[in-house]
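Every protein chain except one is present and positioned as in the full complex.
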Amino acid sequence: MPFLRRLLIVEWSGLAVAIVLGSVLLAVLTPNFMTEYNIYVMLRSFCVGLLVGFAQMVTLGVGQMNISVGAIGGLVAISFGGMMEALGVPLVLAVPLAIAIGALCGLINGVLTARTGINGFIITLATASAFTGINLGITEAIPFYNMPAALVAFGDERFFAFPYLLIAPIIVTALLMLFFARTVPGRQLLAVGGNPHAADLSGISRERTIVLAHVLSGGLAAIAAVLAVAQLGSAQPSIGADWLLLSFAAPIIGGAALTGGYVSVVGTTLAVILIALIENGMVLANVDPYWVQFLLGALILAAVWLNRWRAVKTGTD
Amino acid sequence: MTSVNRSGFPAAIGVFAIAATALATGALASDNKIALIPGGPHPYFAPWEQAAADAQKDFDIAAVDFKVPAEWKLNLQTELLESLAAQGYSAFGIFPGDSVGINSTVTELQSAGLPSAALAGCAQDPTDMAFCLGTDVYNSAYIGTKELIKAMGGKGNIVHLAGLLVDPNTTLRVKAVETAVEETNGEVTLLQTVADTDAQEAADQKISALLAAQKDEIGGMIATGYIPSVVASKLLRTLGDKRIKFIGIDDDQIVLKAIEDGFVAGTMAQNPYGQGYIGAYALDLLASGDCTMKEDAPWIETPQTARFIDSGTMVINLDNIASYKDDLKAITADIQGKFKDTYMTCS
Partner (left out) sequence: MSETTGPASPVRNRRPFLGGASGQVGLLAIVAIFWFIFSTLAPGFLSSFNLYALGRSLAVDIVIGFSQMVVLATGGMNLAVGSIGVCAVMAAGFLLQDLGLPISVGFAGALLLGGALGWLNGFAIVKTGVNAFIITLASASLFLGAMLILTKAVPYNGLPPEIGAFGRARLFGIVSPLLIIAIAIGAALVVLYRFTALGRQILAAGANPRAAAMSGVPVDRVIVISHVLSGMLAAAAGLMVVTRLGAAMPATGGEEWLLPSFLGPVLGGTLLSGGSVAVIGTMIGAALVTTIRSGLLVLQIGNFWLQLFLGLILLFAVLVDRYRSVYAERRSVGVKS
């Protein structure tokens, strides 16, 4: 079974197996799982989560972390909605502006961490508070309601089971894979994360690379925010408020090292799919609400254990 | 928002004249500083800002301020309360960040001679809150479910979209919906309760999945939280489904629009403006030391507290969507006008 063996050596294969097992189980248990509409619902629900995971993944890659992903998301969401509703900026202009705002937030994070050498955890925790403060100060917690029809349609409509919203994450995923596998800055980013001193010696600018990672992170969080606005149909100030844990969970379950230098775009994607599957499955299977939390933990643990077991068996630990 | 409230007000001016005469005869220009404090930043409380400003002017109070905790966390709310007490505020209108957890702080304020009242939602007895003016969460969920069952023609399957499980109010709402369903003797079944829908994105995910799983079996849905109401209204519109009856809570624009367009059957109105306005009025009287709460007033007893005053619970549907704001204003004026005589003993 050389093929199976080769497959098992791939580090995310445990996650893939868990997803397949879970899907089969749900398809047998609940007739509605495999309906076109439910597949659409699941695909649509994982778009934002995936970009949130990526936003953290790029900072983890360089050996940093970004506590402010959610805060950037919230600030971008309301700036995006606000500039369209209050200032009348057209959609085609608002999207790039929104991403630019996210990247600018990332730039602030990056410059502050790289220049001062202060732990990125503290810097981004402080900026997270500042970004959220601007968000609440502008909105006083009241959302912007009137989003352009085209944006709302983009968030809702589908081609059979394929939500249009999914187009953005697919493009981003492809670009990120290309970035890490084929481009110089992508490899430098991981090199700095893996061994900063060696990277220094080989002439890579550590400061520039860290800034780059934070700018990317901010930009990705901004795309996630734009998608969230499209999905919800209004620019809610609370967007991003619960992104923090997911943003770390997805890349790390997907195999990224907390210490930097290693990330997996495919692994992160599979982790987000797994989490979306578990959450969808629990509603479909009509799980008692008091059991939802418990099962969520148990299933994540089971999936991780499966992956671990695979690693031990194949000796790729 | 400001202009809406102001332009609507002349309608109620006649009733406020009563207040004016009361002012002329009773305590004049108080030097009390009153704070109205929600559980955290939330659109529901936006009318409190106007209510505070109006109350300050109408009742000639030194200050009525709307103060918002930085995040929706109980410890930030209690820190804010303690800090305001240290700055010389004399009375507090509080939406309890947690209906049990708020009580120790209220007790401390009380022992420092600073009265508090629960506004919008109640604190759990035993409590030192002078009274609770707001929505009886149990009753509101119960009436909402009844309304839903009526809209469904008395039978069918319903689902309940509930809020945070760790919030004691959620437990009460779950019980209320279950009770209303049980009273139909099997005509209506509660298919499923989906909880923890208090964040926009989680709500979108869960309610979408719920519709995917059983939209053909579901005859009706009831939401007992602000956010699931908004999200479900939006999703039903997207789905284009007018067969599923839905009762939400609160009057977010998205919900009201969906009622107008026929995607939502109705929503349980609350009276945030009135809660803030009357709350400030009553707290001013309490803080002046001239008045105390009556023991034998016509209090309503709820599962949470024995000192409940209904600030106006009503269903908004197509029939009254244009006029409900005026109805609430009339209720506000009515409660405010009678408040002192009905609930207080004044020297």
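Residue numbering begins at 1 within each chain, and the chains themselves are lettered A and B in the order written.
By definition in this document, a residue touches a chain if its C-beta (ideal position, glycine included) is under 8 Å from a C-beta of that chain, and two chains touch if they have at least 3 such contacts.
Since we're looking at a predicted model, the values are computed, not measured.
In the complete assembly, the contact with the undisplayed chain comes from A:Ala130, out of A:Leu8, A:Val89, A:Ala130 or A:Met177.
With the whole complex as reference, residues 41, 66-68, 70-71, 73-75, 78-80, 82-88, 98, 100-101, 103-104, 107-108, 112, 124, 126, 164-168, 170-171 of subunit B touch the missing chain. Against the chain not displayed here, subunit A makes contact via residues 11, 67, 112, 116-119, 121-123, 125-134, 136-137, 140-141, 195-198, 244-245, 248-249, 252-253, 255, 257-259, 262, 290-298, 300-301, 304-305, 308, 316-317.
Criterion: only the chains that are shown with their structure count from here on.
A separation of 36 Å divides the Cα centre of subunit A from that of subunit B. Those residues of subunit B lying in contact with subunit A across their complex are 41-43, 45-46, 68, 70, 162, 165, 191-196, 199-202, 204-206, 208-215, 227, 230-231, 234, 238, 253-254. Chain contact summary for the complex, subunit A toward subunit B: residues 30, 32, 35, 37-38, 40-42, 44-45, 48, 133, 136, 140-143, 145, 156, 228, 231-234, 236-239, 241-242, 276, 279-280, 283-284, 286, 289-290, 292-293.
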